[in-house]
Every structure is written in C-alpha cells, then in structure tokens.
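The complex appears here without one of its protein chains, the remainder shown in place.
Chains: A and B, in written order; residue numbering restarts at 1 for each.
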Amino acid sequence: MISYSDLLRITWPEIAVALAGLLALTLDLTILRRSATALRFQVAALIACIGCIAGIALLHHPGTLSSLPDSMFVVTPAVRLVQIALLVLTVLTVVLSASARFTGHVGEYIAIILFATVAMMFLVATQNLLLIFVALEFLSLSLYVLAGFDKTSPQSAEAALKYFLFGGMSAGFLLFGMSLLYGLSGSIELPRIAAALGGPQLDPLLLVAIVMVAIGFGFKVAAAPFHLWAPDAYQGAPTVSAGFIASSSKVASFFIFAQVAVIGLATAAGSGGAHGYTPGWVPVLCIVAALSVVLGNLAAIAQTSIRRLLAYSAIGHAGYMLLGLIDRTPQGLSALIYYVITYALASLGAFGVLGALESQGVDRLESLRCLSKRAPGLALCLLVFLLSLAGIPPLSGFFAKFYIFATTLNAEPHFGLLWLVLLAIAMSAVSLYYYLRVLKYAFVAEDAAGAKPLAVSTLTRITLWIIAALVILFGCAPGLLLGPLSHAIQLQ
Amino acid sequence: MITILTLFPIFGGLAVLALSRARTAARALALAIAAATLIMAILIWRVFDPGHIGMQFQEVHEWAPSLGIAYHVGVDGLGVLMITLAAMVTLMSLVASWSNQKLTPVYCALILFLEAGLFGTFTALNFVHWFIFWELSLIPAFFLIRLYGGPGRARAATQFFLYTMVGSIALLLAFLALFLATGRFDFIELTHLSQAGQLTPALANLHWHGTTAHIAQLLFWASFLGFAVKTPVVPFHTWLPAAYAEAPSEATMVLTGAMSKMGIYGFLRILLPIFPEQMQQARTPLLILAVASIVLPAFAAWVQKDLKRTFAYSSINHLGYCVLGVCVAAQFTEMRLAPERAAALTGVLLQIFSHALTAATLFWTVALIERRTGGFRGVEEFGGLRRVIPVFAGLMGITIFASLGLPGLSGFPGEFLIFKGSFPLATWATVVSVLGLLMTAVFLLSVIQKVFSGPVNTRWQAMQDLTTAERLTLAPAIALMFVVGLYPQLITGMIHATIAQWATGVGF
Partner (left out) sequence: MLAWTIYVSFIGALAARLSPSKQLARVLALLTAIAGFGLTLAALIHFQPGRILEVASVAWIPQLGIEYHLAADGISMTVLLLTGIAAIAGILFSWNIEHRTQEFFAFYLVLIGGVYGVFLSFNLFLLFVFYEIAIIPKYFLIAIWGSVPRETAAGANPGAAREYAAMKLALYSFAGSALVLAGMAAVWTLSPGHSLNFEVLAQVPFSAHFQMWAFPMVFVGFAVLAGMWPFHTWAPTGHAAAPTAASMLLAGVVMKLGAYGCLRVAMMLFPRGLDPWRFHFLGLGSWRDVFAVLAVIGIVYGASVALVQRDFKFVIGYSSVSHMGFVLLGLMTLTQIGLDGAVFQMFSHGIIAGLLFAVVGRMVYDRTHTRDFAQLEPMGLARVIPFAAVTFILACVASIGMPGFSGFIAEFQVLVGAWRSIPWTAIVAGIGILVGIAFTWRALTKAFFGEPAPAAAHDHPLPPITFPEKCGAILLLATTLIVGLYPRILTDLILPTLNSPLFEGLRTGAWR
C-alpha cells in the first residue's frame, strides 16, 4: 500500500508546477483583471517560470527518485532527466509566449501550458498502461485547447478541430491496442506484460495489438501515414502553441512510446533486418519510419508556408526518432533522448523566430525576405535552428543524427538495417534543400523596398539566443548532455 | 656559366618589360643585353677546350630524382657553336629592329626570351629540362608572329604553333616511352645505353605488342617527327613560309637564323646518338625526305612572288642539305667510310653556321627594303635597284652569293663538305641533290636579276641608299661571311673533336 505522504513526496515536482498554473490563473483572473495584456503575460510567465524552476529544483531531491507499486510511478534517473528537459522546454516556451498578443485569456493560456507539462511529467514517469492512457489524454486535451486558443482566427479553430478529431481517433486505437495487450497478458504493468508475452511464437492477436498501439502513438508523434493532422495544426495554431506541440509533447510522446515498446513489448520485438525478417514491432516501426522519412522530407520540398514546411519536416524527424526506438539497448535509448531533446530545442527555436515575425502576419517563405538585414540576430538564430534540423555540424542536430544512425546500424547484426539507414541519410540530404530554401529567403533575397528593421522584444531575443546557444553547445560538446544521460541510463 | 648565360636574357627581358614606359631606354637596354650575351657566348667559345672529348661546363643538380629528372647542362663543340650563333643572330635581329618604331620594348623582351629558350635548348642534357626550353621558345616565337606580324598573322601563328605542338607531343610521347622502359631522361645516359646495345632490349619493359625492334623504330619516327616539323623537312614544312612571311622580318631573322637550327640540333644531339641503329635502318626513306627537302623547295622558291616567301623556301632548301648530311652519316657498318662521315658532319655544322649568318642577313636586307618601300617586297615590284641603291645591292648580292655557296664565301665550305661526304655514302641521293643545288643557284640569281637588274622601276627612283649606320651594322655580318668562307678552320677547329667522336661511332 502506498501512503499519501509517499505519494506527496514523490510527486512534489508535478505538484509545484500544477500549483504554479493555478496561481497564475487565479492572479490573472483576480488582481490583474484590468491590467494591460503585456503585464498580465509577463506576470503569468514569471509565475510559470518560478513554478518550473521549483519543479527542477525539487527533481534534484533524492526523495523523488523512487517508485510506487504496480509500476504506477517509476522515477528512474533517465525519467528525471527527461522531466528536467521538459521543464526547461516549458520555461522557454512560456518566456517566448510572454510577448505574444493573440489572446486576452492570459491566465488560462499559461495555466494550460503548465497543466500540459504536468501531464507530460506524469506520462514519462509511469509504466502502467492505465496511467499512460490517462496522462496521454490529459496532455492531448490541453494541446487541443492550446491549438485552438486564438479564437479570432478561423484557422486556429480549424487546426484545433482537426487535431481533436484525429487525436480522438488515435486515442481509440491506442485504447483498443492496450486492452488487447491487457487481454493477452493479464496485466497493465509494462514489465509484467513483457514477461507474460514471452514465447517463441508470436500470437496473431498480439500483432494486432502492436499495430494498434503503433497507430495510436503514430498519431501522437505525427509519423506517416498518421500525420494528416500535423500540417494543418502547425499552420493554424498560435505559433507558440505550435512550438510547444512540436517540442515538449514530442519529447514526452517518444519517451513513453519507447517505454511501451522497449519495456512492455521487449519479447515481441522481431527484426526488420535485410537478412532475417521476424515479425514483431520492430518491422512495423521500420516501415512507419521509412514512410515518415520519405514522405515528410519529400512533401516539405513543395511547401510555400514555413509552418507547413516545418510540420512536414517534423514528420521526417519523427521518422528518424523512430529509428532510435529500433535499437533496444540503453545506447539506443540515449540516442533517442538526445535526438528528441535537441530536436525539440531547434524546433521550438524555429517557431520562436516565426513567432517574433508574427507581427508581419504571413508565414509565406517570401515574408522572410531580407531578414538578415532587418533583424540580423534573428536571422542568425534561424540559421542555427534550421541547420541543426538539417543536421549540419557542429550543431546538435548533426550529432543527434549520427548517433541515431550509428546505433540503428548497431541494432541488427551484419548491418541488417543498412537499407533503412541509407534511406534515412539520403532523405536527410534532401532535407537540406528545403531548409536552405528558407535560409535563401532570409539571407540571399534582397528587397530594397521592405528593408526596415524589425522590432523584436528583448525577452524573445534573449530566449532565442539562449536556445541557439544550447543548440550550438550540445553540438560542440555533446558530452554535456550525453554524460548525464548515459550516466542515468546505465544506473537503470 | 651556362646557367648564367641562359638566365641572363630572361631577367634582361623582364627588366626591359619593366622599363617599357621609357621606350628608347628599354630598347637600348635590350640591345645591351643581347650584346652582353654575345660577349659571354664568345667567352665560352674562348674558354672551351676544343681538344677535349665530351661535355664541358657541366652542371648537374637534382630536380625530381624519382622521375629521373635533373638539371643537367653542358656543351660540346656542337653546343658551343649553337649558343654562339644564337647570341649572334639575336644581336643582329635587335640591331636590325632598332630603327623600326613599330617594334616595342615588349617585342625586344620577347626576342630575349626566345634567346633564352634557344640557349636552354642548346645546352640542356636532360630530356625534361631540354623539353621545357624547347617548348618555351615556342611561346615568344608565337607572340612575335601573332602580335607583330602582317595581315595573315593570326592564321600563320596558329598554324606554326599547332604544327610544332604536334611534333613536340610525338617527341614527348617517345621519350615518355623511353623513360618508362629505362627510367632515364638523361641524354648522355641514354646514349651510353644505346651504345652498349641495351636500349632496344630495355623496351621490352613496356609490355607492348610487337617486337622491341619495331617499338624502337616507332619511337625513332615519333622523335623524328618532332624535329622534322621544326627544321622543317618536306612534307612537314607547310607552316614555315606563312610564318616567316607574316612575322616581321626582324623576327624572322631569329626564327630562321637560330630557331630552325633547333631541329638540326635535335637530329645531331638526340636522333643520331640515341637511335643510331634505327636511323640506319630508316636511312633510305630519310634520304628521300632529305632530297625532297632540297629539291622541291628550290622549285617552289623559284615561283614565289614575295621576297620573304622566296627566302623562306630557300631556308628549307638550305636546311635540307643539313638533313642530308646527317642522314648520310647514319651509316655505321662500314668503318672505312668514317672520314666521309666526318666530312659530311663537319659540312653540316658549317652549313648551320653559314645559313644562320646568311639567312639572317638576307631577312635583314628584306627588312631594309620594306622600310624604304613601306612594306612592298614583291619580287616583281622592283627592278634596276642596282642603279638606285648600289651599296645596298652590293651587300645583298654578296649575301645571296654566300647563300648559294660561291667559293670564298661562307656557304661554300659547308655545302662542299656535305657533298664530299655524301657522295661515297649515298651516291644517288647526292646526284639528285646536286640538281637542287642547281635550282638554288637559279632562283637566287633570278631574284638578283629581277630586283637589281633590268629597267629601273620609276616608283622607286628616289629610294635612299643605306645610311652610314646601316652600312656599319651590316658590315660585320658580311665580313664574317668572308672570314668563314676563307678560313673555315675558325669553326672546324672548335668541332673536330666532337666530329671525330661521332664519326667513329656516335657518342659524346
């Protein structure tokens, strides 16, 4: 049995963040009701930051490092690291949104972001199917609301609706898959499921369950062919929300996907190698990854809207990250975590730059024209983020790609997955094309007429610089992130 | 010493270029440099020990040892003769161009570069090093024609360049093959191999189809092509009349006087020592070509309307004698004929010197006429000039007689010795060549007749005779013709050791 004091002790960080959300909401609705939007945003953001930082501080407390029975709550060093990353990303998101002006419902907005963060923190910290589903739905609901938060924009509403419909459907698939798993194994705890499913022969029903779970998570992480909501959601949602969906929620979703697959389905992995195919979830993921990588990168070429472009590139990146799942060793997990974190940073940064440009209204590629002259700092940040996404050293995206490709090759003997790695690398070469196209508008295109300097708030600028610095730092010295990461994972 | 001699005109040329703003000063500098090089050449001539067999003034420096490339220079009798005449002709050319204002300091610099190329060619003993200068001399020559030539200069220059280039490439390929077979580029080492009879067997290293003898023959013909184009030998001569005619006459002096000798030099320095067997095997076709080079251009010269083209063909004709001399000497089976071979080769060297002198002077005189007539030089356009400009007519007449081999003048001893040597060695070729000799006399005399005799062309009634300066500058050249004609030992003394060595079995 668990005592409430234990529960309280373990979930202190989550509670701190949730309290901060409530506090921000209350303050905004009471004292600051009549104040200017800017002030309200700043105060709310400040509270949120304090909450998150408190959460991070509390995470360092050794008392949080324990678990509850029934795998309800399993806080390992790796989980704690991911939670810290989530909180840091949330802080950055909140600060970026502090200069946004699209809504008057400041308190709600910040609070929902924080609630979503809490959901994510729970999501990554559990190995219980029930709690996974609950946390995932909590997170999804928050994200639907965030996507549709700009009530003045029909696009935003459309984005939210599409996101909601697809998300709801995926939840159905996921639930179906989970119930099959439960039925087959008689347990909702991931380690026990794995133990129960052990056997040389793969049950056809288990295969159905695997496919269902893959579809469900595939929707969440926007992997092809379950990606259809992503471009519209990214395009229509308020920029900061889109950034949040693209960054933090990716981190959490991928981590839990990895937990379910690697821990829960450890005995039903199979192999997708060129030499020996055996059914299991690995071949399924191989196919999904290959599809995502190809479709995402090729479709991105044709886009003229930057956000849609980023959405398709996100689909491509989801494919790369799925590669990280395929290697089921601790090393593979560390590659995956490294990838999602650095991807989330670069992606959030890119959306942050777009958000800063939002005063321009449009998100056509042309609107970036002459950016290097109008806002040199912003242009430089964009360069760093996009090149990191493209995988150019010495930025973190490059190292992440190398690591994930190397571990994937390592996953099967005799380079069984070489085909997949080659495909992924080839597509990453394609990706440079559309990233460079964006940068071409920012740096090369000249526009004598509209070349007036762009006003960017100091806060946003500093945040973007910090994100850019992190992207460069993790690229130049991957050890900074990898050190704690491998430390944490080997402790597991 | 030889390095300094070669580099001196290059740096001199650069200095002239640097000075090119000050036109007169630059040209004077060029003249001074040419004079200084001539003095250096004469110094070498003086210091050279004619009794010594083998190379003198040798300098060897490593360059790219892995490729068998070294900086190796040295001169024997042949080399000394060549550098002297190159220096002499260059100085003559620069003197001749002094009063032609069209010829800028750049022109003078190009002539000096050409001179350096000639020196390098005549002294280098390693193929690569030699080939650099062989090709480098082509570039200034090309620009002399291309930039300062007559109306057809573009075509003439290109033709000249392409022909020589093709020849050079054949030559280069032949030596690459030799290098791949033996690992050597050094002329002297290759000659020693050849003397020891190891060259042909070594060609088996190439792993080519065909016997080594065939390969050796092929290499010989490839090298021959290179020299034949340069000399030129009929039928590879067609670039020459156009090039000589289009180049300014002052530049043609160097082209014919010194540059055409590069081909003959190649025959003597490379073909004869390195490919003696092959040359002997190919003797009959070679002789046919040599005879053709003597007879056909003589007929061609007869029908030319342009003085420069006439003299250009006469140049081919005269060098034909040299080729004949070299080819008849390529007969090593009968040792008792060694004196004849020596005579022929001595004749060749004398003829080289004499032709350099007379041909250069002839084009000089053409330059003088052109300057007076404003560019007219058609054979038919003159007449009776003897009465208008007697001194000029006299000097040009002497030159023409020297050229056709009148005893007492420089042309005679050379041609005589060639025929003396060739008659017992290749009777039929000599007989036919004598016909060419006859034609040489015919067309040269017809030039004298058409230009100097007959009724005075009224147009040139007021033509001015040679000025004192012109007389004084021409005089040494004319005098030298007499000296060599009357006292050929001046030259034979220098070369007898070299010749003796060649005649008894070719070698260095």
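Simple rule for what comes next: a residue touches a chain if its C-beta (ideal position, glycine included) is under 8 Å from a C-beta of that chain, and two chains touch if they have at least 3 such contacts.
Bear in mind the structure is a predicted one, so any value in this text is a computation, not a measurement.
From the set A:134, A:263 or A:421, the residue in touch with the chain omitted from the display is A:421, counting the whole complex. One of A:22, A:263, A:287 or A:482 touches the chain omitted from the figure, and that residue is A:482.
Interface note: of B:4, B:18 or B:169, the residue touching the hidden chain in the full complex is B:169. Only one of B:27, B:72 or B:129 touches the chain withheld from this view, namely B:129.
Note that of A:57, A:429 or A:469, the residue touching the chain absent from this view is A:429. The chain not shown here touches subunit A at positions 334, 372, 387, 392-394, 398-399, 401-403, 405-406, 408-410, 415, 418, 421-422, 425-426, 428-429, 432-433, 436-437, 440, 443-446, 477-479, 482-483, 485-486.
Touching the omitted chain from subunit B are residues 62-67, 106, 128-129, 131-132, 135-136, 139, 146-147, 154, 158, 161, 165, 169, 173, 176, 179-180, 207.
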